[in-house]
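For this view, one protein chain was removed and the others were kept in their places.
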């Protein structure tokens, strides 16, 4: 099934691609790999602020991770012009804004992994590293970096 | 010398390979690179819990990093079926569960680097990044992600 059909089926719309005004790019392709920059969680276009283990619980962190995965799909679409050309999600680095006592960054990360697996089928399962960090840009609760393989 | 002979010589047994029940994979190969997921430290099969600079000293952190390196070898063996086919350990990302005052994540990381160098000889030395993080999955004291090159 086309990745785009699958996205429609589960009701996911890709975000509009906005030109970067930053000193870095949303993604870089080298050989068959696309390195996607760390994307912070956003809600209604604004940074999704919070810290896990403080004012935010695991379930909300998972929703934030899922929202990032959708933005990462937007970046991959911009990078490839066709998400069906992606042959493998290679690796995620999932960074969770964590109070010193929060020990479930892997559960938060599942919010992104589950969506990618659902959308990409057997090309979805990936290597992954999930960690708890002291802070993130603009106070975001989660940030995710991704590597994908294209044909 | 075969990597397996070397492992026997230094008394290291590879862990059994257990099928993943998670939403991600222990490793993904793309081209000549194998990306191994972040592995947390375990002792007797349980998460090796602790924070460096709090209830855990550098020497114990090094032992935990060494234990992870053995688990990473298990993952690489599962990925390649033959550790001798690995032409280079490319990079480690070493994440140390750190109290705000602990400034020796690089010393902790040496526990993993030393084992890999011993096992792989001149194919062992690698690039590396070691940092102190706020928390790790299940409260583990150390987590390591690895990239290796195969022929």
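Letters A and B name the chains as they come in the text, with residue numbers starting at 1 for each one.
Simple rule for what comes next: a contact is a pair of C-beta atoms (placed from the backbone, for glycine too) under 8 Å apart; a residue touches a chain by one contact, two chains touch by 3 or more.
A quick note: this is a predicted structure, and the numbers were derived from the prediction, not measured.
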Which of B:48, B:102 or B:120 contacts the chain that the document leaves out: B:102
Hidden partner chain, residues of chain A it touches: 22-28, 30-31, 35-38, 93, 95, 133-139, 143, 145
In chain B, positions touching the absent partner: 31-33, 53, 88, 90-93, 98-106, 109-110, 113-114, 117, 125-134, 147, 149
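Everything that follows uses one rule, which is that only the chains that are shown with their structure count from here on.
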Intercentroid distance (Cα basis), chain B paired with chain A, Å: 25
